[in-house]
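Only one protein chain is missing from this complex, and each of the others stays in its spot.
Take a look at subunit A:
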Amino acid sequence: MSNTSENPNPSSSSAKMTLKTSDNELFEVEEAVAMKFCTVKQYFEDEKDSDVAARGSTTVIPLPNVHSAVLTMLISYGKKLPQSNAVADNHEEEETKKKERKKYEQGLLKNLMPGELLDLISAANYLDFKEGLEFFNQALADHIQNKSVEYVRKFFGIKNDYEPHEEEKYREEYAWAFEGIECWLIGELKQFMAKTKTLDIAGTLLGIKPALIVASFSVRGLNSLDSNILKPEMIAPGENILAAWINAIGPTGLDSNT
């Protein structure tokens, strides 16, 4: 985690503020960006009023509800927004910045897990970061739009407090709104909510006891056409495999299978 803000123009006189997160990380942030967090702005202004000498000294603003991982993302997003103290750009520069911001937004959303989005929304709400809230709430709305009631309930963990007959009556009344809505199976939902898993190559293992045995029915030895080809080239488990087949007929066609 970086504690230094990236200042592209070190010679500028932009003031910095120090923010302290819930996990005791310190962030030095340009004032223009930090002021977008209205909670911080309010704190700063209150401090200014109470202590004249406070300006310029190292006032550390505590953010006990915000974790450093979340603050990093919020600061990065804040930097991409139009700055109030920035010199007015010409049209071309403005367009470039807009495109950069769009690209950043798309990248941010692509890799975002639902849990992280929740953290960002909660933190943006606590910090009163209006542009951030606008963006993240829109992202969440985009995610739940056109999803079924069951999906939305599961996603938010909301208990259905409708009586069955009430719900049925309601759905009948607004039947047109329920047409064509995506129906997500709970399994798909669980998969979406779970973390991704990766398979790593374990590498070559030596000295395993007992050694794996090639099944009797698998081919082994030299190829009959070309003795330079050794078989098998690759092996995998072939016995006692759990697989599915239709009920009508088993895999071997026999009356029973083991």
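Rule of thumb we're sticking to: contacts are C-beta pairs under 8 Å (C-beta built on N, C-alpha and C of every residue); 3 or more make two chains touch, one makes a residue touch a chain; residues count from 1.
In this text, contacts and distances are computed from a predicted model.
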Task: Write down which listed name, "F-box domain-containing protein", "50S ribosomal protein L20", "Translation factor GUF1" or "Vacuolar-sorting protein SNF8", is the UniProt protein name of the chain that is not shown.
output: "F-box domain-containing protein"
Of A:Leu26, A:Val60 or A:Ile181, the one touching the omitted chain in the full complex: A:Ile181
Field: Sole contact to the chain not displayed, among A:Ser76, A:Thr96 or A:Asn146
entry: A:Asn146
Query: What residue numbers in subunit A mark contact with the hidden partner chain?
result: 114-115, 118, 121-122, 125, 133, 137-138, 140-142, 144-149, 152-162, 167, 170-171, 173-174, 176-178, 181, 190, 193-194
